[in-house]
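Provided herewith is a single structure, encoded as structure tokens, for subsequent inquiry.
Of the protein chains in this complex, one is absent; all others appear in place.
For reference, chains read A and B in written order, and residue numbers begin at 1 within each chain.
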Amino acid sequence: MAEKNQKLNRRAFVGDALRVAGAVGIVGTTAALAVRKKPSGKLVWQLDPNKCIACGNCATYCVLDESAVKCVHSFAMCGYCDLCTGYFRPEPISLDSGAENQLCPTGAIRRAFIEDPYYEYTIDQQLCIGCGKCVKGCSAFGNGSLYLQVQQDRCKNCNECAIAAACPSQAFCRVPLENPYLLKTQEQQG
Amino acid sequence: MNEKQNQPGYPLAARIAVVAGTIAVVICALLLYDYTQRLVKDPLDSATFKTLVAALDQQPTNESLKEQIRSLDLQLRREYFRQRALTRVGAGLLLISVLICLAAAKTAATLHRRMPSPTARSAAYDREAAWTRTARWALAALCLTLVGTAITLSVGIQSEFQRDRDRLATTEPPVGTVAAAKTPPTEEQIGKMWASFRGPGGRGISAYMNVPQTWDVPSGKGVVWKTPVPLPGNNSPVVWGNRVFLTGADQRRREVYCFEIESGELIWRQTVPSTPQSTARPPKIMDDTGYAAPTAVTDGRHIFAIFANGDLAAFDFSGKPVWSKSFGIPENIYGHASSLAMYGNTLLVQLDQGSSEKSKSKIFALDSATGKIVWQIARPVPNSWSSPIVARHADHDQIITAADPWVIAYDAAEGSELWRAKCLETDIGPSPTFADGRVYVANDNSMLSAIRADGRGDVTATAILWQGEDGMPDTCSPLATEEFVFLLASYGTLTCYDAADGNVLWAEDFDEDFAASPSLVGNRLYLIGRTGKAWIVEPSREKCQRIGQADLGEECVTSPAFQDGRIYLRGKKHLFCLGI
Partner (left out) sequence: MRLRVLTIIALLSLPAFGALASERFPPPDFTSHTLPTTDVPSPWPELFEYLDLAALTIGLALASYLAIVRRSRRGLFLLTIASLAWLGFWRGGCICPIGAIQNVTLALFDSAYTLPWTVAAVFALPLVFTLFFGRTFCAALCPLGAMQELVALRPIRIPTWLDHTLGLLAYIYLGAGVIFAATGAGFVICRYDPFVGFFRHSASANMLVLGGCFLVGGIFIGRPYCRYLCPYGAILGLLSKVSKWHVKIPPDQCIQCRLCEEACPYGAIQEPTVALPTPQRRRGRWRLAAALTACPLLVVLGVVLGQRLEIPLSQMHSTFRLAERVYLEKSGKIEGTTDASDAFRNTGQADDDLYREAFSLSGKFRRVGGWFGGWVGLVIGLKLIHLVIRRRRADYQPDRAACVSCGRCFWYCPSEQTQQKGGNSLNILDRASV
């Protein structure tokens, strides 16, 4: 009887030891993977404006009804042009804010007169849907100061970003939470 | 244990569940309906709106139409945001009603819990064997299904791309094309083609000796083909492999043309992309210069062209646009005329503009694949009309430029200035040339200068070997060999200098005005006059021996391109292929 108990205890001990070893193995492997290069915090999605071709997928592929990708404006790079090719459609009737002249489908860009011949263009984030029409116009004919970025307060940070999978130019990448934006700087011109 | 335990609260819970469930279903249906409506009629993509705007384009002053468009636009935008808000609210309501329904249903189920009533079973029946046997058969069926799926997928999904894999991997690239896009063509390859203004190194010297020595287009002699060029331009043909490229432009249009070398067929013509700013008004040019004066350049992979309004474009050999850039309309009194040059994977753009006091001149090096600026240097010169050349001297590849008053050489690999010499004045039309370690520049209000190319910094005092005064050209670029330097003045005089010491050996007059720079084939000079008459001469130390004459039958101000047994020459209206 004592022998049987001993055998059972030994088997239980071996089983326990194996389980503990297994647990350590699981934790150890995943930890090793995590700290392989350097301990990484949370990664979030962002869009590289230099690769973006303003195809319009950002507005339609986001899992959210109101896309997390919206247009931002780099004022330092803007030419403040009278005829802004990101604001006006090609060959506008006149240079005013009439609906027949504007490129933005939701009227999210506001045009304000500063001094002759400069106008300032600001984006109303509530209205922007991230369709990229202004981005296309600005980067093709202007300075490229209007570009799309993932808004980190709206983005749900899905493990697989639906827009990233659909992006024709593979412009999406994961960036660390501490520096979640890929903003254009003036040095990138040219 | 068979009676149902109808606890108090069950009817209420059941009723709530049913009501909440019905509400959920109704909301779901409404949302689905709204969703389909959204798909069918996207307010931001309305056909009515587009037609109205198109109508307004036809009648731009119709105010009532404008009002109509604006009110429609407001309506559409309101509709879009309303739909979105509705979806959000609807989804929230749906979620709440589903949760209430589930909670109520769960409560009802708990209150209405039926006791399980297991049926009687005979104890000896080996259920385990029965179900494991069935399971094994089911497993076999699953296995067969998986195998069937795998076979169907692997057979049914074909990829032509994968099938042609071997062919893609081993195909020899067609003659003249550069195999790997990342490596630029070798000097040997460039030497066989005529890829830029005045050919390899901008020297105007043909690699082939077997080109025709006479032709007479009006009578049809010596013409292989002639093709009309749609738009005029003063740029010379460039050739790579089996393609000949030209550009043409007028006040409003700028185009690049690609001709097939054997037949002369115009394979493709492409419009150059422009910006509203570069097309806001046509650039001011002289009729003599035209809108497409700069000659294009190619590296066997792409063709690059620039125009008087500062529009620069890159196309691949099939005509697809690769990239484009607009420098803005240059401040140039006669019209931008500097041709493009290439060094390795960089495209060189000499953009001289402005005046001596307010110079805006720069030289750019762009990455040929993307058009991004690799380096740029400001130049202390006003507008000029000469083209840069790339020359190799003492292990440095130099980009040599000529303008008023500086001749400046840049290190082609690094993009920094190597040396400069002050020896030119006023409007510089002739481009520099290079031979035997020396740079030769000339202009009608300056002198012909021979400059040693191995200096550093300001070498005006030290590197100018000799200078000459006779027969200065204002348009034609000089042609230099180890022995001679030839100048062709616009009014028709060909002057020959001794390259060693700058002595004038002889001067020959032709009764013709010249705009095309002279070219060299072996020991023969080809001189093409404005009226299309051409002279082929054999210069020696003693005299200029006239060998032959030719007639293009058309005005000509461009330089010829020499290939194996062929000369490609652009007249005012046609591109000619001359040969036996």
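What we mean here is this: a residue touches a chain if its C-beta (ideal position, glycine included) is under 8 Å from a C-beta of that chain, and two chains touch if they have at least 3 such contacts.
Only a predicted model underlies this, so the values are computations on that prediction, with no experimental measurement involved.
> Can you tell me which of B:A54, B:L153 or B:A461 touches the chain that was removed from the display?
Here the residue in touch with the unshown chain is B:L153.
> Check each of B:L12, B:A29 or B:L95 against the chain that is not shown and name the one that touches it.
Counting the whole complex, the residue in contact with the absent chain is B:L95.
> Could I get the residues of chain A that touch the absent chain, sorted low to high?
Residues of chain A in touch with the missing chain: 12, 15-16, 18-19, 22-23, 26-27, 30-31, 33-44, 51, 53, 55, 57, 63-65, 72-81, 114-115, 118, 120, 122, 141-143, 149, 151-160, 162, 165, 168-170, 174, 177, 180-181, 183, 189-190.
> For chain B, which positions touch the chain that isn't shown here?
35, 91-92, 95, 102, 105-106, 109, 115-118, 123-129, 131-132, 134-136, 138-139, 141-143, 146-147, 150-151, 153-154, 157-162, 164-165, 168-169, 179-182, 275, 277-278, 280, 283-284, 286, 310, 316, 320, 322-323, 326-331, 333-334, 351, 353, 355, 360, 362, 368-370, 373, 376, 426-427, 444, 474
The definition used in the following text is that only the chains that are shown with their structure count from here on.
> For chain A versus chain B, what separation do you get between their C-alpha means, in angstrom?
Here the centre of chain B sits 30 Å away from the centre of chain A.
> Tell me, which parts of chain A touch chain B in their complex?
On the chain A side, the touching residues are 65-66, 83, 85, 90-91, 93-94, 98-100, 105-107, 129, 131, 140-142, 190.
> Within the complex, which stretch of chain B touches chain A?
44-45, 52-53, 56-57, 60, 66, 69-70, 72-74, 77, 80-81, 84, 87-88, 273, 275-277, 326, 372-373
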